[in-house]
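A single protein chain has been removed from this complex, and every other one stays in its place.
Chain lettering (A, B and C) follows the sequence in which the chains are written, and residue indices restart at 1 in each chain.
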Amino acid sequence: MEHVIQYSYVVAAALFIYGLKQLGSPATARRGNMISAVAMLIAVVAALLDQGIVEYQWIALGVVAGAVIGGAAARMVQMTAMPEMVALFNGFGGLASLLVGWAALVPGAETFTLVTIILSILIGGVTFTGSMIAYGKLSERIGSGAVLFSGQQIVNSLIVLGILAGSVMFCLQPDNHLWLYLVVALSLVFGIMAVIPIGGADMPVVISLLNSYSGLAACAAGFAVNNNILIVAGALVGASGIILTQIMCKAMNRSLANVLFSGFGSGKVEATVVEGEIKPISAEDAYYILEAASNVAIIPGYGMAVAQAQHVVKELAELLEKNGAEVNFGIHPVAGRMPGHMNVLLAEADVPYDQLLEMDDINPRMENVDVAIVIGANDVVNPAAREIESSPIYGMPVINVDKARTVFVLKRSMASGFAGIENPLFYKDNTRMLFGDAKESIGTLIREFS
Amino acid sequence: MEHVIQYSYVVAAALFIYGLKQLGSPATARRGNMISAVAMLIAVVAALLDQGIVEYQWIALGVVAGAVIGGAAARMVQMTAMPEMVALFNGFGGLASLLVGWAALVPGAETFTLVTIILSILIGGVTFTGSMIAYGKLSERIGSGAVLFSGQQIVNSLIVLGILAGSVMFCLQPDNHLWLYLVVALSLVFGIMAVIPIGGADMPVVISLLNSYSGLAACAAGFAVNNNILIVAGALVGASGIILTQIMCKAMNRSLANVLFSGFGSGKVEATVVEGEIKPISAEDAYYILEAASNVAIIPGYGMAVAQAQHVVKELAELLEKNGAEVNFGIHPVAGRMPGHMNVLLAEADVPYDQLLEMDDINPRMENVDVAIVIGANDVVNPAAREIESSPIYGMPVINVDKARTVFVLKRSMASGFAGIENPLFYKDNTRMLFGDAKESIGTLIREFS
Amino acid sequence: MIPAEVFLTFILMLSIFLGFELINKVPATLHTPLMSGANAISGITLVGAISLAGTGAQDLANWLGAAAVALATINVVGGYMVTDRMLAMFKKKGS
Partner (left out) sequence: MIPAEVFLTFILMLSIFLGFELINKVPATLHTPLMSGANAISGITLVGAISLAGTGAQDLANWLGAAAVALATINVVGGYMVTDRMLAMFKKKGS
């Protein structure tokens, strides 16, 4: 039996790996996710067969309750709310790690085991409260700004010191549960303190990082209970989180340290003087220009998610195509609030994925574009990243919509984007501003077409 | 100490992996190979620290002898003789596996260990003699044709049966050494029998496959002696051999079974009727055309290796460039007798690797090429692969030199290439044949330039 | 005898390398599903939780284990389902 269980774990690990491999292409990704789920099922069944288990009622209760809640949440969530959903799930995973670490504590454990237990608890606790704060900020249940106060660094240093001291004492005196409670409490507090100074729009980076941590927590637990599958799966998750974090930071041209510690996006708009004047346009005039265009590029951003405009965008694209124009979508890697956010929204609106071009594919074509329609995007099309060396986003790769013959920018006001900086694009000669909620503006354009 | 040894193996494995990763780009490949060598050194030192070792003199003798021979061979071998060198080294590795398996046999071993021992011996033996035959054929010490005789299949089947029976009996009666000797002898014979029916030019596929086998033998040995590093390194080698085999088969549009069992290239030239006439050209006339060309593509093949013409080819390319022409090299994945054979030869002649275009990169540019110079290539530029459905190479991807404005073909005669089939390219309107040894022909061209 | 930690370290090292290779290949289009899919996999703590929830030995460990089972199950079930919902929407042109 022991052999069956152990080799089931080998199979499960191979399937996790194969599933992730399949996730490498949109055509096979869904199957990949299924395979990964099957791997999880095999691992869970193998764990259930464990001969140490004598009582199944608690397990059954937990599984049923978890499956009902998780299933319901997954079914009901709106696609635009995906970032907060991932944050919430990740938090639960973190709390589970914390509890597993705690429960694995048996009297007379070895020091090595104690270290892995305390790691599990620590990482799990930080992941839990950190994810919850990220959830609150993303869903705007709590203010999404960066919370900064004087003495913050000192408080944080004290917490870290407390955690270190508590962990060491716990390993030395595992029977004195006070140390355990101290570490649990402080790691929960630390999760909160670490995330509040980070602006709401940086939450995806935080979630990705916390996801990576939860993988590491699983690895630690794997060492504690001598289980290979925890190590393999945990390492895969850890790698995934780190890579996504890196990609986001690189696409924003910021270091991870800058994201975590700078309080970026805490609301101060920089005063750069931009020359030129703003030229608003009416939906009717925009329609005449669009009607004559034979090559249109649509660049969506966070505003499309806010306005829930993906379906009308798809409708507009179809009308333009019927009108004989070539229509492409240009997707910036950090447009929106998660990596790949725009892809998911447009997929929801049935835009085929081969019509979604990555930044590096659309930029060389921009010179042949008659009209570039920017829908609720701001920072990702900001030419200051190319032109103004003193700009905080200087060097960040952007979509060069200003190279198109005409640019329409759909947004509600002259407000700045997440990075809180002016956008010289709005003042360029070939730019026209179509003010208003993106969904409404596009709705008006569509009515003009029919 | 045991811990130090074991964790050294972890480090060695990580370095092997990292080294292979670095081998993924020409800029870092040399460093990757160094890292891999360091990994090997660490593994060897760790093995020497093993506390079971009481006598070092035999080890020292073996290491010194091996290092001297291996080092001398590596220093002296000509780049054109690389395929046979790899075959020879691979054979030694196989024999080492056989001996390790044999030496690992101690009285009273478990059945599991016996199975891994016999696998080691079997795979090692086949690898040894198979590689030696491959070496013989490639270096033309023995006839390079496919050796086929009636009853061959029956003989081979008997050998396989003998090996199976011997292996089973060995596992049942490990103390009766007769069975061991039987398996050793038969596996050596089987290696010979498996490779003689394969034509000389298919040897690279054979070597790659045997290399993969030697990796598997190392894995088997790893299970036998409970050593992780053997398993990791063996699996990496196994994967590498399999992938290279697949790439070669795919580039030849043949299945692995066809390579191993068909006796392909055993000398029968097919009689297809090709229309058109052959138009030879003198080096002088060729010079005038080349002088006027502004875009030249050079497509080398096995003949360049035979003629050792890589240095004069480089010289010619430089003269053409000085003359204002754009010069590119088009490298077919199976041009020559090993995957990447042409790249190594041209690198030896100091052609920078960014000037070497892969087939898929040069083909779309072929229409803009004024002169395509085919140097000792035949099958890899055969348009029959595209045009003649009945051709044995139909469907094999080739370099479409016939799409260039003018094609020069440098070869000694109208003889066919390795696949043994006619080449309609030679009869096309825009083709000129420049007969003679490639090195001499190019030498004459170069003299015309100066 | 090789100690178990050595094996576990080997497995950890190989998995990390493998994870980097695999994830680096996922295209930007699929980064959101990748994030939620990886999140679902991190629910593997469920496996650890199960064995602790069923020991019947200590009251506290049991309770903690059962709570961990519930939370990890939310993560696993919710994560896979939401990822599947997203991926079901990705379509190739004309299909």
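Just so it is clear, a residue touches a chain if its C-beta (ideal position, glycine included) is under 8 Å from a C-beta of that chain, and two chains touch if they have at least 3 such contacts.
In this text the structure is predicted, and so the values were computed from the model without any measurement.
Asks: Taking the whole complex into account, name the chains on display that the unshown chain touches.
Replies: A, B, C
Asks: Out of B:59, B:155, B:278 or B:292, which is the one that touches the chain we can't see?
Replies: B:59
Asks: Looking at B:227, B:262 or B:295, which residue reaches the missing chain?
Replies: Final answer for the missing-chain contact: B:227.
Asks: Of B:118, B:203 or B:331, which one is in contact with the hidden chain?
Replies: Candidates B:118, B:203 or B:331; residue touching the omitted chain: B:331.
Asks: Looking at the full complex, which residue from B:25, B:111 or B:153 touches the chain that isn't shown here?
Replies: Of these options, the touching residue for the absent chain is B:25.
Asks: Per the definition of touch given earlier, which of B:350, B:367 or B:387 contacts the omitted chain?
Replies: Of all options in B:350, B:367 or B:387, contact with the hidden chain holds for B:350.
Asks: Extract the touching residues of chain B with respect to the undisplayed chain.
Replies: 16-17, 20-21, 23-27, 29-30, 32-34, 36-37, 40, 43-44, 46-48, 50, 52-56, 58-59, 61-63, 65-67, 69-71, 73-75, 77, 79, 82, 85-86, 89-90, 92-93, 95-97, 99-100, 102-106, 112, 207-208, 211, 214-215, 217-219, 221-223, 225-241, 243-244, 247, 331, 333, 338-341, 343-344, 347-348, 350, 352-356, 358
Asks: Could I get the residues of chain A that touch the absent chain, sorted low to high?
Replies: Residue positions of chain A that touch the missing chain: 2-3, 6-7, 9-10, 13-14, 17, 226, 228, 232.
Asks: Name every residue on chain C in touch with the hidden partner chain.
Replies: Contacting residues on chain C, toward the hidden partner: 1-2, 4, 7, 10-11, 14-15, 17-18, 21-22.
Definition applied: only the chains that are shown with their structure count from here on.
Asks: Please work out the Cα centroid separation of chain B and chain C, and write it as a whole number of Å.
Replies: Distance between chain centres: 42 Å.
Asks: Indicate the residues of chain C shared as contacts by at least two other chains.
Replies: none
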